[in-house]
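A single protein chain has been removed from this complex, and every other one stays in its place.
And then chain A:
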Amino acid sequence: MINWEIKKIFKSKNGIIALILFLIISMSMVFIKPNQIIQDGSENSMSDEEKFNMKVELLREQSKNKGEDDISEELKEMSNEKLAAIKFYEYKDTMFWKVFNYRAFHPLMSSIMLIIIIIIFSNIYTDEIVSNVDSLILSSENKNKVLYSKLALSIGIPVFLYTVYLAIQFIITIMQYGKPINGVLQAIRIVDNPLLLKDAYTIYNFVLLKIGIMFVIFITLGVLASLFSFVSTNSIQSTSGFLIFIFLGKVMTLIKYLPKEVLLIFSRINFIDLIFNFNELVGMYFGRLKLFTMNLDIANLCFVIIIAILFIGIFLCTSIFKKFLTR
């Protein structure tokens, strides 16, 4: 049934619009480069070697700081770890990774992916209702296969599209900046602020971590968009429900009377910031949260919450299949 579901999506206008958007965003990245690379063309810009030396110096300074509070102490420790992990203090070419890291998680890409997810998945079941085919599906032997195929696609299509997007960016970046070398070096070489990097990641680790989290975000958005489609009767209901949900986290950050711990969590894991400020959030140090007797790492806690939202979304979809659609 999954083939039929794919066929239905890409035979519809929505599927075609989504494909066009995907092609535009994949190809337009050819012209998008990190600011630092654009600036390197100007006379007053710092050389890459100077920038790297500055970052190392910054880490050294931080490692010598006396930790006055928990955060300073932790930043000091992290700086020491990063310095200890540096294998080469001289400049090495990491241009490919700088550009790839920039393109792979660009906010324009993630916002277009969000639009594609809305177009495809907010309509994945409402389209059946609007075309009155839902009753044929729900009275058929393969009813469950159809519904689970839709759910599987809300996971599979974002994964597929983002994988293809990454592959295209990988190839384009190789063609423009050469092979991906020196990925075993420290990720501080490709980020602007080395102090806030959460760990002494290598470039490989850092990029893979971000790719993994981006996958989880897109899958979660796909599942949530489908969830709203399964409980709605038309596209407007479904899309507005989904948009309200993803904006809700951001809105919560504006409600100042909430406990500061809650505000802190919402400011890190609301979907709007995850989409538009992904690079500032993922792989970065957020501090710790004291909850009862536990001292939790906020970054890890946020990741656990996103995974929990994903699983709750999947669970709600399956419950809807069993109880809601034939209520």
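As a working rule, contacts are C-beta pairs under 8 Å (C-beta built on N, C-alpha and C of every residue); 3 or more make two chains touch, one makes a residue touch a chain; residues count from 1.
Criterion: contacts and distances are computed from a predicted model.
Undergrad: When you check the chain that is not on display against UniProt, which of "RNA polymerase subunit sigma-24", "ABC transporter ATP-binding protein", "YCII-related domain-containing protein" or "NADH-quinone oxidoreductase subunit H" does it turn out to be?
TA: Spelling it out: the chain absent from the display is recorded in UniProt as "ABC transporter ATP-binding protein".
Undergrad: Who touches the missing chain here, A:146, A:224 or A:246?
TA: A:146
Undergrad: Out of A:131, A:176 or A:193, which touches the unshown chain?
TA: Of the listed residues, the one touching the omitted chain is A:131.
Undergrad: Suppose we count only contacts with the excluded chain; which residues of chain A make the list?
TA: 1, 4, 8, 11-12, 131-144, 146, 326-327
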